[in-house]
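Only a portion of the chains appears, each positioned as in the full assembly.
A and B label the chains in the order they appear, each numbered from 1.
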Amino acid sequence: MPAMSEDTLRKLALEVRNWGKWGPDDELGTLNYITPAAIARASRLVTAGKVFPLGVPLQREGPQSGTRARFNPIHTMFRDGGDRPKTPAEVEAAEGYGGSDDWIVMPLQCVTQWDSLAHIFYEGQMYNGYSADLVTSSGAAKNSIDKTSGKIAGRGVLLDVARHKGVRALEPGYAITVDDLEATARAENVQVEPGDLLLIRTGHMSRYLDKKDWRHYDLDNFPGVSVYTARWMHARQIAAVACDNYAVEVRPSEIAGFRNPFHVVAIPNMGLTLGEIFYLEDLATDCAADGRWAFLLVAPPLPVTRAVGTPINPYALK
Amino acid sequence: MPAMSEDTLRKLALEVRNWGKWGPDDELGTLNYITPAAIARASRLVTAGKVFPLGVPLQREGPQSGTRARFNPIHTMFRDGGDRPKTPAEVEAAEGYGGSDDWIVMPLQCVTQWDSLAHIFYEGQMYNGYSADLVTSSGAAKNSIDKTSGKIAGRGVLLDVARHKGVRALEPGYAITVDDLEATARAENVQVEPGDLLLIRTGHMSRYLDKKDWRHYDLDNFPGVSVYTARWMHARQIAAVACDNYAVEVRPSEIAGFRNPFHVVAIPNMGLTLGEIFYLEDLATDCAADGRWAFLLVAPPLPVTRAVGTPINPYALK
């Protein structure tokens, strides 16, 4: 790993680091930027009563290739129609006509999801300076996802960079710049405000949806944000950022020797909540049609204690 | 099982049956009562910017005793702080400073949850007349929970029956009547409207929260709605109903020989979506304080294909 890479990363990391900003015990990071007033204002954006669910289906055919401990959800039944009581005697014994029960096994980051602030370490530490040793096999003693249980609702803004650039999808490896973000916002006639939940459409997911085949979605290179947009997000006081690709940031990365430098800058240093694998197709189409790119975004995490991620089905309400 | 019980159940079931009402292919049932206009109106209720998360924590200590195929979530790590690269050589090999990944195994109805319309059968059929045989070990071919993916947002109304009756919790076995519901609404000065998502507080959960011990929450008798409230919900065109107890309805049941008669009437016949194990404490306290018992409720299901339930973390926004 070139020493220059480490220096570049460190400089950026320290520049946007928010440790201590919300006190030594904070575990929320930039979600603190969301205010009640902003939530109330965002709710007034719901004028048409439309709901756009942004979660991809949880099923065996999904975005995970099974490498790096991420596999698609496994879902089966405890009881099904074949188990139901059929004769009167069986109905009587069962005290009813029967029903079904099911269960699931899944990585918490296998579908549309939020990363917790315990997901990435930097030099042995998490956001706000907590030691990485606090994440053991029994889970994360700090920065776990359940701390955000009532926190992820607010004004959502969709920046459809692919559409702005006139393509179905940005090229794999394309790093979205600050200029791209600002130009897209201008074109959409929307202002990015402090506390916003920012959605960025790269078009990466569209490729796989178009061919109705998720395979390699996670392994292929993809377009995503440049590591250098971290400064802009820091300055703009973004509360969270989510993308339709696998990792928000561009792959391959722009900093040799680091696979996910934006993750390293954003999560443990800035304390920025990242969202991945967001389904933005229908929402983007609707925003393009009515020219309204801001909305109420309600994206509750499952409050899994000591967890480092959560599957979600965010609702954009317009 | 007394023949009278079956007759009673059947009479009620047929009276509220909504099969065909929204066409022969419908899989949403009473969620069809929610209109865009109602969603937009409900959003205007968000004036203070408060968020109340209604999901209980997902952890080993939870509401399930492990009987009847329901156990509490099992959560462990694939990678934790102990696995992280530590030396420069390790960091280089790992292309970064490391991170954490986790996973979960859980019944889809083990915590705060929505039942799908495939959850309960009546005489070999599901809501809208679909055969119970369509629910096999590979899941529900009809009425699965992912069909509701973008559908569960709207006006929420909390009827705090326990508080109205001046108790911390209704007695186990107490069957909440139509009169109770109407009297509570009157006292709260709130109107129940078509398409509402109705939350009913029995106080059952408060008992276990008070003693900080979930054990027997699912096994003990509990207060809940009378099976005869089904007619009222049908007439009022309620979209969904949820409770702070284990099964919405009262236990033991009012109809000898049937363990869950309200489930049988509501789910396969009326097509009513039921929500269970809702955490209503903080919301109830706030509503009592400001006298506003209606709010925007956003409760997205995880879109698990072919599933018969989903864990949720509903947000009530005021």
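The rule we apply is simple: a contact is a pair of C-beta atoms (placed from the backbone, for glycine too) under 8 Å apart; a residue touches a chain by one contact, two chains touch by 3 or more.
What you see is a predicted model, and the numbers here were worked out from it, not measured in a lab.
Asker: Please report the number of identical subunits in the complete assembly described by this file, where 2 are shown.
Answerer: Result for the total copy count in the complex: 4.
As a convention for this text, only the chains that are shown with their structure count from here on.
Asker: Between subunit A and subunit B, how many degrees of rotation does a Cα superposition need? Round to steps of 5.
Answerer: About 180 degrees, rounded to the nearest 5.
Asker: I'd like to verify one number: the distance from the centre of subunit A to the centre of subunit B, where each centre is the average of its C-alpha atoms, in whole angstrom.
Answerer: Result: the chain centres lie 25 Å from each other.
Asker: Considering the complex alone, what residue numbers of subunit A touch subunit B?
Answerer: For subunit A paired with subunit B, touching residues are 1, 35-41, 43-44, 46-53, 55-59, 68-70, 73, 75-82, 84, 86, 88, 91-92, 94-109, 118-124, 131-140, 146, 149-151, 153, 257-261, 263-264, 296, 298, 300-309, 311-315, 317.
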